[in-house]
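One structure follows; several queries about it will come next.
Only one protein chain is missing from this complex, and each of the others stays in its spot.
For reference, chains read A, B and C in written order, and residue numbers begin at 1 within each chain.
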Amino acid sequence: MKARVTVTLKTGVLDPQGKAIEGALKSLGVGGVASVRQGKVFDIELDGADKGKAEAALKEAAEKLLANTVIENYRIEVTG
Amino acid sequence: MKARVTVTLKTGVLDPQGKAIEGALKSLGVGGVASVRQGKVFDIELDGADKGKAEAALKEAAEKLLANTVIENYRIEVTG
Amino acid sequence: MKAAVLVFPGINRERDMARTLKLISGQEPAMVWHAEPQLPAGTDLVVIPGGFSYGDYLRCGAIAARAPVMDAVRAHAAKGGLVLGVCNGFQILCESGLLPGVLMRNAALKFICKDVYLRVERSDTPFTRGYNAGQVVRVPVAHGEGNYVADEATLAKLEGDGRVLYRYAAPDGSLDPAWNVNGAINAIAGILNDRGNVLGMMPHPENHVEAALGPTDGRGLFAGLVDHLKQAA
Partner (left out) sequence: MSRNEPRITPELVAEHGLKPDEYERILKLIGREPSFTELGIFSAMWNEHCSYKSSKVHLRGLPTTGACVIQGPGENAGVIDIGDGQAVVFKMESHNHPSFIEPYQGAATGVGGILRDVFTMGARPIACLNALSFGDPSHPKTRHLVSGVVAGVGGYGNSFGVPTVGGQVRFHTRYDGNNLVNAMAVGLADTDKIFYAAASGVGMPIVYLGSKTGRDGIHGASMASAEFGEGAEEKRPTVQVGDPFSEKLLLEACLEIMAKDCVIAIQDMGAAGLTCSAVEMGAKGDLGVTLELDKVPTRETGMSAYEMMLSESQERMLMVLKPEKEKEAEAIFRKWGLDFAIVGETTPTKRFIVKHGGIVMVDLPIKELGDEAPVYKRPFVEMPKLPVIKVIDVRPPMRLPDALEKLIGTPDLCSRRWVWEQYDHVIGGNTVQRPGGDSAVVRVLDGPKALALTADVTPRYCEADPFEGGKQAVAEAWRNITAVGGKPLALTDNLNFGNPERPEIMGQFVGCVRGIAAACKALDFPVVSGNVSLYNETQGRAILPTPTIGGVGLIDDFTTAATLAFKAEGEAIVLIGETIGWLGQSLYLRDLCGREEGAPPPVDLVEERENGDFVRALIQDKLATAAHDVSDGGLLVAVAEMAMASGLGATLEPAPADTPPHAFWFGEDQARYVVTVPAGHAEALLARAAEAGVPASLLGTVGGTTISLSGERPIQLKVLNERFEGWLPTYMAGGPP
């Protein structure tokens, strides 16, 4: 089974990376960029075919390791 | 306008970070993880309402900066 | 030797580099701001020093690689001018396309600062003529993303052309994964471009040049460059 966990910064948390990228895009002359926030994706393959189980495992992975829940949110999608 | 650019490693490119996360998840006892690949997402706000223009700008951003096209693929979605 | 040291926002080893260049060549290098469209006239050697240009946000070296001054560096390299990129400089060179491959997170996923041993693979280049082929030199590394990766074709070409100049090795010069500090493929620490005038390397030879502070193995690289330029002149 395939899944994607997307981890993004919570609103209001400073995103130095996004800020630097935003600046770079502007100075590269890419038009109309107002703001950039950077996040992470994890493409995960799981053994087994039980979607419920997979989701539980992914939630555990996100909580324990993939996301820093103090400053980040995460979203899980089982993609196939 | 809001958009998301997702950048992932091309198949075959080694991903030490993904590998390490995979190992960590296994040793945390998260069940059934077979493999992990890490990528990035950029949530971008754009000025203006022209979708075509926005997409062109995003493509330029991805090609010029956001992705290292030697090792990475990207995908653009205008989300709202 | 007329050296130009590039300064990008977030670069932080430019002083170390400038001091070493001065110490060994006797000449003060020019410090060149990233927004400059041109290099100082008569520049022999462009040095891209270490640090965290643009915080190393996005990818190491990615934003710096797209700065205006890099067009001038490309032009300089195209004319056969010498370019040396150390640490972040190496990353910037890869991102700018002047060198192939990329530098990924260290295999242990941690920043690492320690002395390493490098085996000098050949001595017939401007960047290694200060050493003997097979010589082992001790210099520090200080990086979180120095794990060199390239696709198989690129790697075969690099190896086939003898463009790997420095490799992480054991103190006796043997290759041993235990001494490959960041997990780089083929223990690659430094590579040359196809034309032989652009070198990128992760370790910091500029930090090992003064006897009063410890090993001086880094001197050879700079002394070799000085010799090369003298001879060329």
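General remarks:
Definition applied: a residue touches a chain if its C-beta (ideal position, glycine included) is under 8 Å from a C-beta of that chain, and two chains touch if they have at least 3 such contacts.
Please read all numbers here as calculations on a predicted model, not as lab measurements.
Note on the chain not shown: across the whole complex it touches A, C.
Listed residues C:52, C:131 or C:222: the one in touch with the omitted chain is C:52. Mapped onto chain C, contacts with the missing chain fall at residues 9-10, 12-13, 15-16, 19-20, 50-52, 54-57, 110-114, 140, 142, 144, 204, 206-207, 209-210, 212-213. Looking at chain A, the residues touching the absent chain are 10-16, 19-20, 23, 68, 70-71.
To be clear about the criterion, only the chains that are shown with their structure count from here on.
Centroids of chain B and chain C (each the mean of its C-alpha atoms) stand 29 Å apart.
If you average the CA atoms of chain A and of chain C, the two centres end up 33 Å from each other. In terms of their C-alpha centroids, the spacing between chain A and chain B amounts to 9 Å. For chain C, residues touching at least two other chains, in rising order: 58, 63, 66. For chain A, the set of residues that touch two or more other chains comprises 21, 24, 28, 38. Taken in their complex, chain A has these residues touching chain B: 6, 8, 18, 21, 24-25, 28, 30-48, 53-54, 57, 60-61, 64-66.
Chain A makes touch with chain C in their complex at residues 16-17, 20-21, 24, 28, 38. Residues of chain C that touch chain B in their complex: 58-59, 62-63, 66, 95, 102, 104-107, 109, 147, 149, 151, 183, 185.
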